[in-house]
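A single protein chain has been omitted; all remaining protein chains appear in their positions.
As written, the chains take the letters A and B, and residue 1 is the first residue of each chain.
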Amino acid sequence: MLRRTFLGLLGAAGVGAALGKPARAAGNQHFTGYPESFGVLFDATRCIGCRSCEAGCNKVNELPPPPEPFDDLSVLKVKRRTHSWTYTVVNRYDIPGAPGPVFKKWQCNHCLEPACASSCFVRAFTKTSQGAVTWDGTVCVGCRYCMIACPFEIPTFEFKEPLTPRIMKCTLCYPLITSGKLTVPGCVGACPVEALVYGKRRDLLQIASERFHAFPGRYLNHIYGEHEMGGTNWLYLAGVPFRALGMREDLGEVPAPELTSGALAGVPLVAAAWPVLLTGIYAISKRKDKIARQETAQAVARAVAQIQAEAEGKLKKAMTKAEAEKKAAIEQEVKKALEKAAKPQSREGE
Amino acid sequence: MATENSAVRKSLYTPFNVVVGVIFLAGVVITFLRFTKGLGAVTNLSDNNPWGMWISFDLLCGVALAAGGYTTSAACYVFGLKRYHSAVRPAILTAFLSYSLVVVALLYDVGRPWRLPYPFLVQAGTTSVLFEVGLCVMLYLTTLFVEWLPACFEWLGFQKPRDLIIRITLVLTILGVILSTMHQSSLGALYLIVPSKLHPLWYSMYLPVFFFVSSIAAGLSMVIFEGTLSHHYLHGRMDAAYLREHDDVTLGFAKGAAMVLALYFMIKVVGIAIDNKWNYLLTGYGAWFLVELLGFVALPAFLYAIAVREQNLKLAKWTSVLTVLGIILNRFNTSLVAFNWQLPPADRYFPSWMEIAISVYLLTLGLLVFRFIANRMPIFYEDPRYRQHVPHEGEEEERPEFTEHKLRRHPQTFGH
Partner (left out) sequence: MVKGRRLLGLAGILLLSGAASFYGIQAEGGKEPLKAAETGRPDLIKIDTLAAYQKLELPPVTFSHDKHTKALRQDKQDCTTCHLVENGKLSLAYMRRKNTQAAALKEIYHANCIGCHMEMAAAGKKTGPPDGLCRACHNVQPQIAVARLDAGLNRVSHFRHIDSKLIPADQNDKDNCSRCHHEYDPKAKKTFYAQGQEETCRDCHLAKEKKGVKSLKQAAHLQCVLCHLDLDKRGVKDHGPYDCAGCHGAAAQARIAKKNQEWVAALPNKEVPRLKRGQPDAVLITHDPKWGEGRAGKPFLMDPVAFDHQAHEKYSDNCRVCHHASLEACEKCHTLMGAKDGEFINFAQAMHSLSSRASCLGCHSGQQAAANCAGCHNHISKSCRLEDASCRQCHLLSAETAIPGGASPSQISALKPPQKAALAETLLRARNLNPGTYALEDLPETVEIKDLANRFQPSEFTHRKHLAALLKGIKGNTLAEYFHRDPGAICQGCHHYSPPAKEPPRCSNCHSGENLLARESNRPALLAALHRQCMNCHADMRLEKPAATACSECHQEKQK
């Protein structure tokens, strides 16, 4: 291509790069959480499976009434998950070897680096400094990638709504607490045995290790959510292995945004490198074509010249030969004419 | 088939038309249901399975199989393989219509379709791979639209705009390749965020590379496949240059596809080796993975190679079908079969008939629009009044045999 075209492209690339904001890709720097953020500590050794937390959540969030009342404990026979009408569920686990059933309350874990927030392409999720992960209904497009991304399978969608379906999930009662209507989330306030406590995340971690010391043998020495998926604001304690409670122990400690930040980092690289690469290939192929054409032309010219030279040589030879023959013929004719002229003279002399 | 140019008015109730009519009726009814009763009434989607057939087939397969656009135009304009020139416009048209249908499918699938432009106009979630997919798809759709416009302008007789676009063919092609690389790989990167939900044999940090490379093979095979179908059904629209180059396109693309599929096979093996996932191959899912890898990647690579070596067009064409099926299988596996593999069987997803009907409906729509455009616009033939390439300054003529003078539009002299 022409030099000015190349310079033009270079300039465009430069301007484009300069206009961009510094790319703080979510990853490569580990976020240890907002220092004053709040969370909840759930203690499975205290939970008695009474479902008061579900009732409390339903009440403060004004959710639709459920098919079965909250004091119906027979629903615990099947394992339930959150749905668009319930932010939280309690499930019951009968574990062989444990003295009684163990219950687990499940809801959004309000991760430090949430997969939902990272995956949302309209930034509908926010990790607030208060600790809650909130959803903004004014921009959500309803693509449901957050539901795909969440490793805990939490966000739910109003599939029954034709035109304004919402993503529904636990909000840690963020709007209610920040507006002052509640001091602790609805579920925490409703629990009769304080299986749930609400406080600063760092305090909760402290409380959890104090419980380990106070009652050795009661707890598994692990706080679920301390490091899982980079850490969550909802922490769990239990006396049985967490996988027996349906909680995945194979999620690892890498926060979700770090899983895709590598791939996203490749995008500007492609945008920068491909133009040069492809233009280069184009230039090389054009050059090859041009050279091929030139070589063809040269070969043709050489061939033509050679043939011409040969033809000229032949012609010259023929011409010389013809010249000589013509000369000889003329001489012959002259001789003949002279002989003829000499002959009549002798006839006239008698 | 009923064509507009036939003199005798045939009955409208041909089998084809009846089938299409039924599909359309179903499509319209289901569309109405979707927008009055919600996704739950029409699909089998649930909180455990938020993405279903519309994403797997219409989005993932649609985008992968539309890769013919950038591969063909790259082959012709960037790599300088002029003998594929006649395949470019059909490939661009296929790609353009495919991407348009992807967007239409999204209008069905997404909860609030009118908010689809929000990521670009209101608030951008730049940490999201989906944002990158959306942006690149939007830009690429525009690029394809612009690349298609010359055919449209030639039909409408707008010479100056048409020439202007032809001048920037190379830029558009390069832009198309860049955008395609980015969004084809990003569709794979969508699943990077869920290592806990995707079966280890399909999950890999190389997912973006897998999706990109397989899209090249998909595009090349789609061009062969689409060319075969068009050859059969739209033969009347094809000019001498197209017909002359057709076999070369088939075999040339088969050769390319063979190599790309072999490459794809190798990097898939590397993907297994690097995480030491060999033991998964001995499970049920492993057997299915091997079916996908051996039957739909290794086998077509092999078959393509044989077809090229023996100049066997029939084999190349059938192998293109196999490859297309293989790409569809791979996308379905990644998004539906290997996804949520840890859930109990009762919680797994299978598309409802209405979802399948809408996908078929959109596909039919695309085919009809393709037929409409191909029957009228210079897709399979070159309009002799327009030189195919406006030369840059200082460049020699590429096709000196084109005439300089322009004819006035004369419908009866169209075509071949």
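Please note the rule applied: a contact is a pair of C-beta atoms (placed from the backbone, for glycine too) under 8 Å apart; a residue touches a chain by one contact, two chains touch by 3 or more.
All figures in this text were calculated on a predicted structure; none of them were measured in a lab.
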Left-out chain, listing which of the shown chains it touches: A, B
Residue among B:Ala26, B:Leu139, B:Leu243 or B:Ile306 touching the omitted chain: B:Ile306
Among A:Thr164, A:Thr178 or A:Gln206, the residue in touch with the chain that has been omitted: A:Gln206
Hidden partner interface residues of chain B, rising order: 282-285, 287-288, 290-291, 294-295, 299, 303, 306, 310, 312, 315, 322, 345
Interface with the unshown chain - residue positions in chain A: 38, 41, 46, 48-50, 71, 73, 99-100, 183-184, 188-189, 191-194, 197-200, 203-204, 206-207, 210-211, 213-216
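The criterion applied here is as follows: only the chains that are shown with their structure count from here on.
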Computed distance of Cα centres, chain B from chain A, in Å: 20
Touching residues (chain side chain B, partner chain A) in the complex: 34-41, 43, 45-48, 50-51, 74, 77-80, 109-112, 115-116, 118-119, 122-132, 134, 170, 173-174, 177-178, 181-182, 185-186, 189-190, 192-197, 205, 207-208, 392-394, 396
In the complex, chain A residues that touch chain B: 2, 23, 25-26, 81-84, 115, 117-124, 139-145, 147-149, 151, 153, 155-165, 248, 250-252, 256-257, 259-264, 266-267, 270-271, 274-275, 278-279, 281-282, 285-286, 288-289, 293
